[in-house]
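With one protein chain held back, the other chains of the complex are shown just where they sit.
Chain naming follows the written order as A and B, and within any one chain the residues start at number 1.
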Amino acid sequence: MIGLWSVPLLFALPLALGILSLLVTPAWRPRLIFVGLPLLAVASFDVLARLVVEGPRIYELGGWEAPLGINLVVDGLAVGMILMTTLVASLCALYARVYLRDYPASSSFFWPLLWLLWAGMNGIWLAEDIFNLYVGLEVMGLAAVGMVALRATPQALAAAMRYLLAALLGSLAYLLGVALLYATYGTLSMAGLHEAAAPNVTTHVALALIILGLLLKTALFPLHAWLPPAHGGALTPVSALLSALVIKGSFYILMRIWLVLGPEVTPIFTAQLLGVLGAGAVFYGGWMAWRQHHLKQLVAYSTVAQIGYLFLFFPLVTGTGPEAARLAWDGTLMMLVAHALAKAALFLSAGNLILAVGSTQISHLVGISRFRPMSLFSFGLAGVSLMGLPPSGGFTGKWLLLHSAILSGQWWWLIVLFLGGLLSAAYIFKVFRMSFREGPQIDSSITPPLTLDVTALILASASILIGLTAHLPLFWLRLGSAFGAG
Amino acid sequence: MSGALVFAWSGVLLFGLGLFGFIAHRHLLRRLLAFNIMGSGSFLVLVGLAQDGRGVDPVPHAMVITGIVVAVASTALALVVFRRWYRASGRTDLPEDT
Partner (left out) sequence: MTWNALILFGVLATSLVASAVIFLLAESRHTTRSVFNLAAAVLKLLLVGWIIWGVYQNIDYEFRFTIIDGVDFILRADALGMMFVGLSSLLWLFTTIYAIGYLEKAPNRSRFFGFFSLCVASTVGIALAGNLFTFLLFYELLTLSTYPLVVHRGTRESLRAGQVYLYYTLGGGALLLFGVVALHVLVGDTEFVPGGVLSGLDPSLHPLLIGIFLMMIIGLGVKAALFPLHAWLPMAMVAPAPVSALLHAVAVVKAGAFGIARLVYDVYGIEFAFSLGLLGPLAVAASITIIYGSLRALAQDDLKKRLAFSTVSQVSYIILGISLFGPVGTLGGLVHLLHQGLMKITLFFCAGNYAETLGVHKISELDGAGQRMPATSVAFTLGAFGMIGIPPMAGFISKWYLGIGALEAGMNWVLGVLILSSLLNAAYFLPILYRIWFRRRQRLWCEGKVLGRFETSGWLLLPTLATAAFALIAGVLAGMPFSPLYWADLIVSREYLP
């Protein structure tokens, strides 16, 4: 196992850096990213290279065997999530380094929490058993709550508290589900559960608990109430990280467990129900986003809506043919990654616009197109992906999901995809209308530092590019899954 | 067998009580306490269900220990956030809804 250094590094390094950043002075904390980011980037690419060359594998931490040892899974899905995390978190970290100069009090605790968050996320992507998923989920969740509370205003604290309560409740439900599964099957490993899973009562109860817990943590409608205040009220780089990455962690777990338990256990009724709730999220989130006056709340409700699309995975993969299921897998992952890139870009560019105008109200953006074209451009590019318009990752994902829906004969999801796209156009163009409007001349606007604009632009461009270059990434993502050749 | 199941069922009962308290109470400290009771309930279920007469199964014990650590960390974080919230707003509950 000597050669596979990159896998444990992926969560050990952030953990170490997190502890280290608590020990150094606040001035030094941001500089740790110049150590961490390159190393993590290299590790991520190394894992990808190994996956492509050697194929998917299980990695035993420390060489100890399960169930007492910890197994890590390195398959296409895990690697894809790792790469996504590395890209988005790196750019958000670079953004934060500059942005947080204005918030010295919050800045000092941001960095330890960021590293912990990163460690937790990588832990989730790599976990091969359902209990490690719990641990990763908790580490990530607590770090996220801490980050929300960084901005010490009463609203942020209330939002953090609400988030924490929801997270705790969700985790406990999940834990209880895990307990039931272990009691029934005597194994925690996903491979073991996949073999042993059978449709009996305790399994269904366990699945229900797990689903409920994870729905709460993923803020799926109607359990979404904690998200808009938390994501909308946090510091900009925190919002980006939360909406782009953290929310995907609990979804990822649900996806894994659903596929692990397999088609005999997972009822079609539940799958359709999840799809219906997803549809509700798309409509409700889109509607609420359109009605917002506060720019970051608009973006936060957009997250509520976009999460809904992801849940179309379940009805499209359950009880359908292999072709439709594969398209559903491809489409959902494409939407997931594209959303991460686009939503991070959207929050970062929204933050830039707010900085420039000095106000969080959308109506104060009048005429800003003259002064901050780059921020608007990033916002626009990201918006194109969120609306599912070509050429973007969001469009490619939408295409795949549409294809899957038609192929499996589930026509009703087409309406969700269409109306959802039109609703997102409504709230994205709302911002643009304001920016094009000629109003009382803004004679000056604060020019944010270039780094802030550039990071947002990179993320936004990535969300577009991934739509055009999807072929190979999708192939890699499928390696080691039920849908791939690997 | 049924002896072990007593633990499991008590665990479920505790979980239920905790859940009720978590939802029904408004004071944040009480909700935190309820959460901890829920946690204890889950751990009891874990330990209780896994005793199958074959002897001691170390895995659930490992899980419970991990879980306790997580619960401690969560409670600590919750208390910090709560204290700041109280200082900033003067309230012991969250405004307006659950």
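The rule is short, and it goes like this: contacts are C-beta pairs under 8 Å (C-beta built on N, C-alpha and C of every residue); 3 or more make two chains touch, one makes a residue touch a chain.
Every value quoted in this text rests on a predicted model; they were computed, and no experiment measured them.
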Chains in view that touch the one left out, judged over the entire complex: A
Touching the absent chain when the full complex is considered, from A:Leu365, A:Ala425 or A:Leu452: A:Ala425
Touching residue (missing chain; options A:Ala105, A:Ala198 or A:Leu414): A:Leu414
Touching the absent chain when the full complex is considered, from A:Arg31, A:Arg101, A:His293 or A:Arg437: A:Arg437
Interface with the unshown chain - residue positions in subunit A: 330, 367, 369-370, 373, 377, 384, 389-391, 395-396, 398-400, 402-403, 406-407, 414, 418, 421-422, 425, 429, 432-433, 436-438, 467-468, 470-471, 474
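Just so it is clear, only the chains that are shown with their structure count from here on.
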Subunit A and subunit B: spacing of chain centres that average the CA atoms, whole Å: 27
Interfacial residue positions of subunit B with respect to subunit A in the complex: 8, 15, 22, 28, 31, 35, 38-39, 42, 45-46, 49-50, 58-60, 62-63, 66-67, 70, 73-74, 77-78, 80-82, 84-85, 88-89, 94-95, 97-98
Interface residues, subunit A side, partner subunit B - complex: 67-68, 131, 134-135, 138, 142, 145-146, 149, 152-154, 157-158, 160-162, 164-165, 168-169, 171-172, 175-176, 178-180, 182-183, 188, 225
